[in-house]
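Got a structure here, written out as structure tokens. Questions coming.
Complex shown without one protein chain; remaining protein chains in place.
Note that the chains are named A, B, C, D and E in the order they appear, and that numbering of residues resets to 1 at the start of each chain.
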Amino acid sequence: MGTVYVYRRAHFSASHRLFDPALTNDQNDELFGGCSNPNGHGHNYFIEVCVAGIPAAATGFVIDLKKVKQVLADRFLNKVDHKNLNVDVDFLSGINPTTENIAVAAWNQIEPFITEGKLYSIRLYETENNFVEYKGV
Amino acid sequence: MGTVYVYRRAHFSASHRLFDPALTNDQNDELFGGCSNPNGHGHNYFIEVCVAGIPAAATGFVIDLKKVKQVLADRFLNKVDHKNLNVDVDFLSGINPTTENIAVAAWNQIEPFITEGKLYSIRLYETENNFVEYKGV
Amino acid sequence: MGTVYVYRRAHFSASHRLFDPALTNDQNDELFGGCSNPNGHGHNYFIEVCVAGIPAAATGFVIDLKKVKQVLADRFLNKVDHKNLNVDVDFLSGINPTTENIAVAAWNQIEPFITEGKLYSIRLYETENNFVEYKGV
Amino acid sequence: MGTVYVYRRAHFSASHRLFDPALTNDQNDELFGGCSNPNGHGHNYFIEVCVAGIPAAATGFVIDLKKVKQVLADRFLNKVDHKNLNVDVDFLSGINPTTENIAVAAWNQIEPFITEGKLYSIRLYETENNFVEYKGV
Amino acid sequence: MGTVYVYRRAHFSASHRLFDPALTNDQNDELFGGCSNPNGHGHNYFIEVCVAGIPAAATGFVIDLKKVKQVLADRFLNKVDHKNLNVDVDFLSGINPTTENIAVAAWNQIEPFITEGKLYSIRLYETENNFVEYKGV
Partner (left out) sequence: MGTVYVYRRAHFSASHRLFDPALTNDQNDELFGGCSNPNGHGHNYFIEVCVAGIPAAATGFVIDLKKVKQVLADRFLNKVDHKNLNVDVDFLSGINPTTENIAVAAWNQIEPFITEGKLYSIRLYETENNFVEYKGV
């Protein structure tokens, strides 16, 4: 049997503002448009975590998705759900919270704690129409 | 031919904080939980506007949905999309932005401008799991 | 036990052109915009048929949904799926195929053949954002 | 301000077999088809609970959806999720688990525990294509 | 022109119980939790079959999706839809029906019968939140 890719999807609601502190407010407006509204806006994000590996013969699992669910909650969701991503999240401190940057940060939060199989990809949906994927390379 | 109900759905992204200024921060926390995070959080909202009437024989339309789309943009979406609902929106000033209150405010914004058929309902989705409907009565 | 409303959803793909033969092409353009493109355009429609009644004690069914599925196929879907709604459909002959008019025509096609419970509503989605409902009154 | 209808949607996974013990296996096959497979089959059900009322001025809530969520979990979801609806659920004992019958049973489980506003409807999706609604009358 | 990947999605409803016969009931409970409920539970599964190849000049098809649909029905869907995956399915006999194991079994059922292009991947959704992908290597 070859590699199977197992996915766990979860949801969180957060606010953010795209903003580069090296630029003026006008330059931020020019660059980020409505996404740089000073008082912020927000999204219902969906995150999909994919772990790749060969299922264990005894369990038929690459990794118990309950473990993925727990790591995802402890290391990511509980820190971002119902938060302001610009000011409330330690691992996003000093980072402009674009979808790209949040996905990479999520990878770094989760990757060391996946101890069966290997973290293969993180997909992050900001809306149904805008989303990103990161594979750590 | 009887009454036909025509629906137009649209999307906006906004942030908010549930907060009653008559209460202390601790009381707000107790009442609203994570929804009262001081720095806010946000959602991808979907709004569904329903207009009821009898289709005109010539056009087959209750109302041209392009007109509904325009009223919805001018009177509601352009004022709330990529905004903070607590501080950026004139027609929500002094209103705790629960899904219920936003839906009623949307009704009041839109209803006078529906001049063919009658506004029948506003449905507002905060998430896939939490949503409200208002019919003006 | 009171009334239960049972729903069956189905899908069809069709093309159409909004067009009023009493008007010039320019007037049709003015009224219907891109929807009046002379060579047509198309949609993946979803239709939801709702039958209301009291479940039979023996079966727990208002009506066997397999019967609804069959009526819906025989009287509607098989006549519109992979068709041009302006020229291929007998029961739409001479009718401008707006979502409103298609929904009313679907009601008339289906209603006499629902022999357990009563047809309560027809909902027709032209897109995720534009849809109508008809209740026969 | 008029009545607002607030909705909470939730998910459960369960197995069932449609079966009338007053009939033979062949008669059950005839009546229920594949849904009467002796070893059962299953679904990812979605339930939508709607409570109607006038939002309280202080909170902007018809009812705190966290309370609806709790009642729904305690009285319904925890009893049906990851269960066999024919044999594992006390409040479905002796009831043929059609979507109609499950929705009515859910109403009876939940209705007495909604103490703000009034339970207005229960909608139960067996699949995206088959679903029912019950309003208690 | 390069390789195009064509996808066909389909649905089935089935019940299952995660269970390792080499373990006691308590050990199965410990390992699989509610998924090991002795009387089973169930899901609305979605399967996505992907075939890769270069479209034929004459038809513009990698493979006629009607053929994929037929193979998928004959070799997989008709054997699992409205069934109990632990006891009703020959090709799952002796296999713990985790999403991983079902996806691999689906690959083995389907792969030899894809005679235009090559089977590239099977994706299997147990729920919207839990799913797997297998590529045969």
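Couple of notes before you dig in:
Throughout what follows, a residue touches a chain if its C-beta (ideal position, glycine included) is under 8 Å from a C-beta of that chain, and two chains touch if they have at least 3 such contacts.
Model, not experiment: these values are computed from the prediction.
The chain not shown here makes contact, within the complete complex, with A, C, E.
Between the chain not shown and the residues A:Tyr45, A:Phe61 or A:Tyr134, the one that touches is A:Tyr134. Across E:Ala14, E:Cys35, E:Val62 or E:Ala106, the single residue that touches the chain missing here is E:Val62.
Those residues of chain E that touch the chain absent from the view are 1-10, 55, 58-62, 64-66.
Those residues of chain C that touch the chain absent from the view are 11, 13-16, 34-35, 37, 39-44, 81-84, 86-88, 127-128.
Chain A residues in contact with the hidden partner, per the touch definition given at the top, are 18, 20, 22, 31, 33, 95-101, 103-104, 128-137.
Keep in mind that, in the parts below, only the chains that are shown with their structure count from here on.
When chain D is fitted to chain E on its Cα atoms, the angle of the rotation, on a 0 to 180 scale and to the nearest 5, is 180 degrees. With centres defined as mean CA coordinates, chain E is found 33 Å away from chain C.
Between the Cα centres of chain B and chain C there is a gap of 28 Å. Here, these are the chain pairs in contact: A-B, A-E, B-C, B-D, C-D, D-E.
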